[in-house]
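All protein chains of the complex are present and in place, except for one that has been dropped.
Our next item is chain A:
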Amino acid sequence: MKTNLKFRRVAAIGAGMTPFRRRMLETPQEMAWEASRRALDEAGLELRDIDCVVIGSAPDAFDGVHMKGEYLAHGAGGVMRPSSRVYVGGATGVMTAIAGWYHVASGMCKKVLAVAEEKMSTGRPHPQAVFRYIWDPITEKPLNPNLIWIFAMEMHRYMFVNKVSKEEIALVSVKNKRNAASNPYAQLGGEITVDDVLRSEVLVWPVQLLDVSPVSDGAAAMVFVDGDIARRYTDTPIWVEGVGWTLDNTSWPNRELAYPRYLENAARMAYRMAGIERPQKEIDVVEPYDPFDYKELHHLEGLMLAKRGEAPLLLKEGFFDKDGDIPSSPSGGLLGVGNPIAAAGLMKVISIYWQLKGTAGKMQVKRPVHTGVAQAWGDLMQASTVMVMRN
């Protein structure tokens, strides 16, 4: 079932990233430029060929500069052309790709550069303090919350409702850091064990240090072009087949946290557009957003790649391993590659793009892949963005 959408077809033809590291010495604009230049090079384009620019970045407060879109514009190639900035918290990275897509799909632009950047380590002594300003000032802030509280609350609810153990969840961290060891851009790749996770510092029970992605700086960029001209630039365009995005409310104390209904809605939108009826059968590789290890499981369920509460079991059976039925986060995800928020989301799309193009190098999954899904999520457990791509 393919819906009768009157969009122009859109292809990705280039991508680039900086390495993800803590406390990069480059400025945000320098990082944006580096990622953009690499994406243009892979696409075989010059900046003068680009019609429109989309910039994504999460809270301004991280880089310590307001008006992040304008601030990044010259590093992102956005000067003197239609440029816009998107922001939906942690979901921003995939939203940047989606916005790149709709600039082309609408017929408005033929070649779009989509750039996402974040420099989290600027905030001192810890970027954690910056998150104080995302809570409701009247009903929540007086309790002195820190960001990890809400995710710990969601994680514990997920564990309670689905009877999932810490050991089962830690396997995500083990898998992703192992996958990241093959990723040249990664900050935290390596071999760890479930025990390492369980013995790491308790931050907010049930969240421990190795359950969380690190503080990172980095940038990522992609080039999206009109389908009619894609083959002029490459023999292997990767097609954007479906996009979806949803916002739930910020009233997370007033709803069931065990299941992400906002993601299911976003996924249904993207799958409908891509003509996907049985996600578990039709999707070959997935990059779900994993700033915390439980989030990957939560998201695999929201993406309907596992039934509710079933993701931990499938993970344990190797279903989501790099050589499993649906490799999940073969890049190493945020847990392994790093988490410069908006850039991390676009990294997820780039990872799928490279997998489908067959240029993922040591990250390349073994079996042939034709349909991939990238997803991001953010804010106060309420924003989700999904992109389906095919080769």
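The working rule: contacts are C-beta pairs under 8 Å (C-beta built on N, C-alpha and C of every residue); 3 or more make two chains touch, one makes a residue touch a chain; residues count from 1.
The criterion applied here is as follows: contacts and distances are computed from a predicted model.
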item	value
Protein name (UniProt record) of the chain left out of view, among "ChsH2 rubredoxin-like zinc ribbon domain-containing protein", "Protease HtpX homolog", "2-oxoglutarate synthase subunit KorA" or "Sugar ABC transporter permease"	"ChsH2 rubredoxin-like zinc ribbon domain-containing protein"
Candidates A:146, A:280, A:364 or A:391 - the one touching the absent chain	A:146
Which residue of A:204, A:225, A:346 or A:363 touches the chain not shown here	A:204
Contact with the hidden chain (one of A:81, A:110, A:157 or A:178)	A:157
Given A:64, A:82, A:318 or A:358, the one touching the chain that is not displayed	A:64
For chain A, the residues touching the chain missing from this view	22-23, 25, 64, 124-126, 128-129, 131-132, 137-140, 142-146, 148-149, 152-154, 156-157, 159-160, 177, 188, 190, 192, 196, 201-207, 209-210, 214, 249, 251-257, 261
